[in-house]
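Written below as structure tokens is the structure these notes are about.
One chain of protein is taken out of this complex; the other chains stay put.
The block that comes next holds chain A.
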Amino acid sequence: MTVRTSEVDDLALEETPAPEAPPQVDNLDALESEAIHIFREVAGEFDRPVILFSGGKDSTVLVHLALKAFRPAPVPFPLLHVDTGHNFEEVLGFRDDLVARHDLRLVVARVQDWIDDGRLSERPDGTRNPLQTQPLLEAIEQNRFDAVFGGGRRDEERARAKERVFSLRDSFGQWDPRRQRPELWNLYNGKHRAGEHMRVFPLSNWTELDVWRYIQREKIELSQMYYAHRREVFARDGMWLTSGPWGGPGEGETVTEKTVRYRTIGDGSCTGAVESEAYTVDDVIAEVAASRLTERGATRADDRVSEAAMEDRKREGYF
């Protein structure tokens, strides 16, 4: 089940095929068609859908697919960003550029507002990822969003592997894995009662490598944080963290400059970088294919808390 390095090099060096080249038999075509089918089902069955947008690669791919699903018409729903207040500046800039370039609508829910007026309090460990859930649920309720697209993939984590493409949430936004609807053929059941909403995952069947191969094929522009760059970082729990409004190095932690990239992008307090020389999408594909760590295991402190960290957050209404 292995290939020699030379083949990896060949792949990395391969030129993007010319447009007139015959279409390859490729599972990316099947995954793209499946995702577009899901977007169109939601547009047909729901009144107020929204794309949850984090600025990361999966939600950027979601936006790309949404644009393709309704072309030449505009995307018939807005984006929702839950800003933890600890977002990387680069990501916010990337978000605003993307929204402007494609003439999209953007709704922002701010965790900082909730902390400022005392509805939420900062956690002792300083991480704000778990604090996103309440502002997210309130934004869904206030805007009466009835379907919320997320970039979650089943290959990311064990609890996510059991998630449906159409995942019903009660009026508290909760996920009950024991009461999930069976999902048959490609017939999605979008029925929900007032106050309930649907979380929808068009990338359910994609792997991390599929996402990267698609980014390569479609030439999708991502935040530059996904590619190798020089950055001042400090080591904590086996990850390279950046100083920012969320805090800096603690006692005994020293700042050094490294060539790093991010495999996931989330709250600055708990998303780490990995040392990497992957400057281009081709480099990244070779690196992901050779990696011995999952993207979450490598760079997300929030998933390391317990065996069921993700399941517990999902039950509470997190994505």
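Note that in this section a contact is a pair of C-beta atoms (placed from the backbone, for glycine too) under 8 Å apart; a residue touches a chain by one contact, two chains touch by 3 or more; residues count from 1.
Assume contacts and distances are computed from a predicted model.
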{"item": "Protein name (UniProt record) of the chain left out of view, among \"Sarcosine oxidase subunit gamma\", \"sulfate adenylyltransferase\", \"Branched-chain amino acid ABC transporter permease\" or \"CheY-P-specific phosphatase CheC\"", "value": "\"sulfate adenylyltransferase\""}
{"item": "Options A:Gly44, A:Gly118 or A:Gly250, residue touching the unrepresented chain", "value": "A:Gly44"}
{"item": "Candidates A:Thr207, A:Gln224, A:Ser243 or A:Thr259 - the one touching the absent chain", "value": "A:Thr207"}
{"item": "Missing-partner contacts on chain A, residue numbers", "value": "1-5, 7-8, 11, 24-30, 32-34, 36-37, 40-41, 43-44, 68-74, 154-155, 157-162, 168, 177-178, 180-187, 189, 191-193, 204-205, 207, 209, 289-294, 297-298, 307-308, 311"}
